[in-house]
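Removed: one protein chain of the complex. Kept in place: all other protein chains.
The letters A and B name the chains in turn, as written, and every chain counts its residues from 1.
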Amino acid sequence: MAIRTEPFVLNMGPQHPSTHGVFRMRVTLDGEVVVDVEPVVGYLHRGIEKLGETRTYTQIIPLTDRLDYVASMTNNFAYVLAVEKLAGIEIPERAEYIRIIMAETMRISSHLMAIGFFLNDLGAMMTPVLYMWREREKLLDLYEMVCGQRLTYNYMRIGGVSQDVPEEFMPALKKWVAEMPRFIDEYDQLLSQNEVLLARTKGVCILPRDTAINIAASGPVLRASGVKWDLRKADPYSIYDRFDFDIPVGTVGDNYDRYWVRMQEARQSVRILEQAIAQLPEGEVRANVPHLLRPPVGEAYGHIEAPKGELGFYLVSDRSIAPYRFHIRPPTLINLTALKDMVVGWKVADLIITFGSIDVCLGEIDR
Amino acid sequence: MTTALKGEQVARTITKALPDSVAAADSMSVVVASQSLYQVAEFLKNTPELDFDYLANLTAVDYMGYFEVVYHLVSLEHNHSLVLKTRCHGRDKPTVPSLVKIWRSADLQEREVYDLMGIVFDGHPNLKRLLLWEGFVGHPLRRDYL
Partner (left out) sequence: MEIGRYSMAPLDEIDVAEGLRINSLMADSQQPIPDPDSWLDEEIRRNVLITTVDYVVDWARSRSIFPLMFGLACCAFEMIGTAASRFDIARFGMDIFRWSPRQADLMIVAGTLTWKMAPAVKLVYDQMAEPKWVIAMGQCSISGGPFKESYSVVPGINRIIPVDVYVPGCPPRPEGLIHGIRQIHQKIVKESINKE
C-alpha cells in the first residue's frame, strides 16, 4: 500500500531563530528532504544607495558603517579606498598601518562570530558564542579607546583616519595579540575534532569549484571550494604586499571546509597583526583633504577583501560635493545565489547549518 | 596585481571577431551596443587569452538621457579585469539582454537593477522585485524619483 505524499511549501519567516537577521526562505519540502529553496530578502532595505546621492562624501562614511555591522570598520575602509582612488589622494604611512591593524582585528572578530553562530545553528546553544564574545569584548574596549564607539565606528576618513591612537592603545593591543593564539588553539581543540561537528558537516552540502566561480562567490565560501583567490594577494590594496601571510584553501567545499578556512584565516590575521605592530612608523594620520571634496569627473570601483567576501564600492562623480551614483557590491547577496545548489537533496537541518556557514549579514544584503 | 585591461585594446580584439558590436571605447571601459551584448559576453568568456570567468559586479547608472548598465569582469587565471558597459534608451521599460546563462552571478544582481531602476532584462528566468515589495509604485533609484 503506497502512502500518497506531496511536497509542501514551508515559510521560514523573517522572525526566526536561525535566520541571522530578517531573512525569509520559502522551502519546498518532500518529507524532510529539501526540493527547492527560494530566498526572499528586502526586509531591511533602507535605501542607503539613494540616501548616498544627497550626502557629501564624508557624510556617507557613517552610513557605510551600518552595512556589515559585525565588522563595521572594513566597510569604512572599502569606501574610503574607493574615494581615494577616484580623487587620487595619497595617505600617510602611519594611517595605512593603523587601517590594516583595524581591518585585521575586525577580521578575527567577525570570523569568531561566524564560527560561534554556526555552532549555535548546529545545536550548541549559545556556549561557543559566549566564548567568542569574551575575546570580542576585549577588542571592543580597544576600539572604544580609539574612537569612542563599540559597534559603528565612523573612524576612517578620506585621507587617513580621524585621529591618532592614544598611548594606552598599543600596549593593550600587544597584550591582546599575544594572547590570541592561545585562545584560537583552545577553540580549535574544543571544536575541530568534535564528533557531532564532523558527522554533521563533513561531506554535507558541497559547493563545486566551477559553480563557485560562475556565481562569483568570494571570501571563505570561494576559498573553501578550492579556488586560491584572495584580494589581499591577487590585487593588493593599501600596503598588504609588505606582509608575509598564507591563504588557507579548502579541498572539498563542504560545511566543514568553510568552518576550517575561517579558523585558519584568524590565525593568519594574528601573523599580520604581529608584523604590522612591529613596523608601525611615526607620523601624521590624516592627509590634507578639502572639507567638501570635489573629485574630478569619472568613476572608480574600489574593492577589498572583507571578512565576508569581496566588498566593492562603485562611485560615479560629476564634480559636485555628493556622488552621482553610489553602488555597493554586497558579498553575501552574491554568495547566497549558491544556496539552492548546495542544499537541494539534503534535509532541513542541513539547510539551516549551510545557511549559517555562508555567514550572511542582512544589513549588507539589503542595504 | 590585477591589471586593468585598456578599453581600446580589448575593443580591437572584439571588433576583429564580431564587427559592428563596439559602440565606443576609452582607456577604462568598452561600450557595446545592447543588441550584441550577449555575443560579446560569450566571446569574452570563451576566448582563451581573455577568459573572463568571474562577473564581479553588475550595476546601472541613470544618466538622464539613457541608462548605462556596467559590468566588472575579472579573469582568475590571467589576473586581469575589464569594465564592460552598455546603454539603453527610453524611460518606459528599457530592455537589455540578460547574461544569466553565461554568468550565474548576474541572477540576483539583475533582479535588483530591475527593482530599483526599472530596466527589464530579456531572458531572465525569474525577473521580479527583490528588495521592495510587489505593489510598490515606481523605481526608487531613478534620478527623477522623489
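In the analysis below, a contact is a pair of C-beta atoms (placed from the backbone, for glycine too) under 8 Å apart; a residue touches a chain by one contact, two chains touch by 3 or more.
Remember, it's a predicted structure, so these values are computed and weren't measured experimentally.
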* Asked: Looking at A:R46, A:K174 or A:R242, which residue reaches the missing chain?
  -> A:R46
* Please pick, from A:L63, A:L191 or A:I272, the residue that touches the omitted chain in the full complex. => A:L63
* Structure fact -> Touch rule applied to chain A and the missing chain gives residues 6, 8-17, 21-22, 26, 38, 42-48, 50-51, 62-63, 66, 69-70, 129-130, 133-134, 137, 150-152, 362-363
* Against the chain that's been left off, what residues of chain B make contact? List them. => 128-129, 132-136, 140, 145
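As a working rule, only the chains that are shown with their structure count from here on.
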* **Residues of chain A touching chain B in the complex** => 41-42, 45, 47, 49-50, 211, 213-216, 227, 229, 234-236, 299, 301, 303, 310, 312, 314, 316, 324-325, 327, 329, 333-334, 336-337, 366-367
* Contact residues on chain B for chain A in the complex? -> 1-2, 28, 53-57, 59, 61-62, 70, 72, 76, 79, 83, 103-105, 107-109, 112, 116, 129-133, 140-141
